[in-house]
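Not every chain is included here, but those present sit where they belong.
Labels run A, B and C following the written order; every chain starts at residue 1.
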Amino acid sequence: MRLTIIGCGLIGSKRAAAAAAHEIVAVCDPDPDRRARLAQQTAARPLADWREAIAVDADVVVIATPHDQLAQIALAAVEAGRHVLVEKPAGRRPAEVAPLVAAARQHKRIVKVGFNHRFHPAIVRAKALADEGRIGPLLFIRGRYGHGGRIGYEKEWRFEPEISGGGELIDQGSHLIDLSRWFLGELTLAYGVAPTYFWPGRVDDNCFLALAGAEKRMAWLHASWTEWKNLFAFEIMGRDGKLTIDGLGGSYGVERLTLHRMLPQMGPPETTIWEYPFPDCSFADEFDNFVAAIEGRAPAIGDVNDAYANLTIVQAVYDRASS
Amino acid sequence: MRLTIIGCGLIGSKRAAAAAAHEIVAVCDPDPDRRARLAQQTAARPLADWREAIAVDADVVVIATPHDQLAQIALAAVEAGRHVLVEKPAGRRPAEVAPLVAAARQHKRIVKVGFNHRFHPAIVRAKALADEGRIGPLLFIRGRYGHGGRIGYEKEWRFEPEISGGGELIDQGSHLIDLSRWFLGELTLAYGVAPTYFWPGRVDDNCFLALAGAEKRMAWLHASWTEWKNLFAFEIMGRDGKLTIDGLGGSYGVERLTLHRMLPQMGPPETTIWEYPFPDCSFADEFDNFVAAIEGRAPAIGDVNDAYANLTIVQAVYDRASS
Amino acid sequence: MRLTIIGCGLIGSKRAAAAAAHEIVAVCDPDPDRRARLAQQTAARPLADWREAIAVDADVVVIATPHDQLAQIALAAVEAGRHVLVEKPAGRRPAEVAPLVAAARQHKRIVKVGFNHRFHPAIVRAKALADEGRIGPLLFIRGRYGHGGRIGYEKEWRFEPEISGGGELIDQGSHLIDLSRWFLGELTLAYGVAPTYFWPGRVDDNCFLALAGAEKRMAWLHASWTEWKNLFAFEIMGRDGKLTIDGLGGSYGVERLTLHRMLPQMGPPETTIWEYPFPDCSFADEFDNFVAAIEGRAPAIGDVNDAYANLTIVQAVYDRASS
């Protein structure tokens, strides 16, 4: 594949590294230092203007800008005939993403969205085990995700709602929503609040979400920027057992999957645990899935339709707050 | 103290053991074997009729019957001039408990309710640390509590709502509600559902609760009879740190309290953990508090007013479900 | 099978429970209360004299007496034509057990020794994985086993060397020796001390053992009655991976097996963990193996030859100390 990367910050650089087996033809960022550094690393052409970047002949455009630009650039890239890998949340509101959904369908382009958590190895295995029926029909999910920010966090772009579209709900909250939808199917907001407890500014630093699905299925989710000890925990309960994912590596702790299986005599369950103390491979595996989807070998795992459904839930929470 | 114990099942026997330093004058149960066994152990007089038991001259009546009798017997005991230790939830609905609240006040009797979780050592220490301000003003609580039942569980009395007043919500859910109120102050139901996923019968086997307090405080609670691996986890977040209680001993795992304190530089917090691998002392310590309250040396920790507020939340969930 | 049980204490009762599918014809103990209680539970004939017990017509004699009687009774039972399950260590010194080795061979009787740790599920699975070559050729073992005694421990029979044959070395130490021999093959004492640190009396309360095998294999073992927190940890290192068993249930913590497998790129290993939070099944599974050995369906796992080799190492340590 021939790639153009728009946005040369931390995530853009990770996306470049994850696509190392491919040719990166252009990199684009308004910041001259950032685009120069990534251009040097990738031997790609540095560009300042994203419109120019889209025009470069490439199979794929990867978009890793702040949230306010994601949908607009992605739409233009699709209309220019590119397949697109756009960072989550793909836009700030569903209305921004709706034209992208339509364009992907019309131009028959893959628009993959960077829900990279679906590619963490503990989550990959959990999904496979759930799909094999190892824990029976699913009943509910409990998800907890959070960190404690850092000194000066409130001065970062995430605290400007015009750019970010919101705070922790749209940040880590949307990963929890995405994973819940992946396991449980379509969900709607039964209850949600997005309070601000600690960080000064105009965005939420916590969100509590109750998402309801078919057959009383429930996703009971909480994400927090006031979680003083970094935490990722995702528990999937089925009729016959339970899958628990803890940790995402680094400061979130070793990534670990636990399978509990109810035994015929009930009582303590059969318990198997897998640990993944390895460097994060989710970006590389996600890029492989993107390529496979382009080549028609596999469906895209986490695409623009997922982003649209995700933002619909996010917007419902923010609407509730402002009503 | 001179005690009468009404209800000679497992909990009644534990209450008797916890009051071993005192004199048990009468024990009462409609089942002849049960009352005979406890009478033998305690050298107390066995009685079949609770009205007769209340009439026995004693300082204190302990009531450990099924839920449908708790309020009625407690009321009669107070009116007979006894101090009362009644098992939680103290009744099936707030309307049942309201007369008991009034009688306790009128007769100036202590009506302690058996919210024994407040006396688990990790929770005792967590409350002391929170009260000392070690984690700053409290922001929210996340609570998870559950077990997986046992073979034939659906045939037990808890599955008859006329006796129990409800399922997992009124069972383990009410402990989570009680602890949340103890830490966060008054709470009202913002959202709650009590679905039945697995166990056949007419009561709920799960409950999801969002309880809201002053200053956007939130208790985000889930209790479950479909938690295949026994679980107790109670996380209390403050502005400056976090307290986490895991386990309650036995099949719930070693009871453990973790204190995370945010440091001035933020990043990973200071972390101290205490473990309590000891036999359950909560019943004994609760009885000591009851005696101290009677003797005017300390307030009762968990009383009939707490039970009333608790049941008000429970009823709001059940009303929601039936509306 | 028709069983006679000699020794009606805690272990004798466990052996009886583990053989519940069989017929217990006689139980024997010099203590009238103990033999009466077990006789009642098993509907067996109570006897005071072990010589009389051996004479009762039975297929099997189970011997759970203090150490000083094990070898003598076992020998007489074999000579009477019984198969024997004798508690470890089967005797106090190798010279005591040598005639039993000879008699078992001569009379073609199974003399199983109660090394029940070989039947703990984490250890069973570890052995199977090692035998399948999952961690490659074995290099060394580290074993740690201990508890902290109890009030008055020094007054128990284990502190009389004439009865027990020694302290912690012959108690928990011999389990470590047995497991090491099972995994690594024949071992000889390279270094060993058995000091007394804490408990008053004439026996060791700790032992440090270096056992050497073929190809520089090493078992590096420590057992302790001054291990204030109960501990069982057994680590088996192979050329390609590692097996770790932690816990034995109850106060030793949940029994758990960890498999670490070195990856081609080295670095952090592949990690899988199995937990066994179940009631102890080792006595029942050991009895099944004993029956299978009698019926010629399987070899006895842990027999009198193992006990002899085990005691040879024990004696070498005690000889060293006294030289």
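Convention: a residue touches a chain if its C-beta (ideal position, glycine included) is under 8 Å from a C-beta of that chain, and two chains touch if they have at least 3 such contacts.
Quick caveat, the model's predicted, so the values are computed rather than measured.
**Student:** All chains share one sequence here; work out the copy total for the full complex from the 3 shown.
**Tutor:** 4
The rule is simple: only the chains that are shown with their structure count from here on.
**Student:** For the two copies chain A and chain C, what rotation in degrees overlays their C-alpha atoms? Round to the nearest 5.
**Tutor:** 180
**Student:** Could you give the separation in Å between the centres of chain A and chain B, each centre being the mean of its C-alpha atoms?
**Tutor:** 41
**Student:** Approximately how many whole Å separate the CA-defined centres of chain A and chain C?
**Tutor:** Once rounded, the distance between the two centres reads 54 Å.
**Student:** Calculate how many whole Å lie between the centre of chain B and the centre of chain C, each centre taken as the average of the chain's C-alpha atoms.
**Tutor:** 44
**Student:** So which bits of chain A are touching at least two other chains?
**Tutor:** Residue numbers touching two or more other chains: 267-268, 271.
**Student:** Using the touch definition up top, name the residues of chain A that touch chain B in the complex.
**Tutor:** Checking each residue of chain A against chain B gives 139-140, 142, 144, 148-151, 190-191, 193, 195, 197-198, 206, 208, 210, 216, 218, 220, 222, 224, 226-230, 237, 239, 241-242, 251, 260-262, 265-269, 271.
**Student:** What residues on chain A touch chain C, complex-wise?
**Tutor:** Residues in contact with chain C: 267-268, 271-278.
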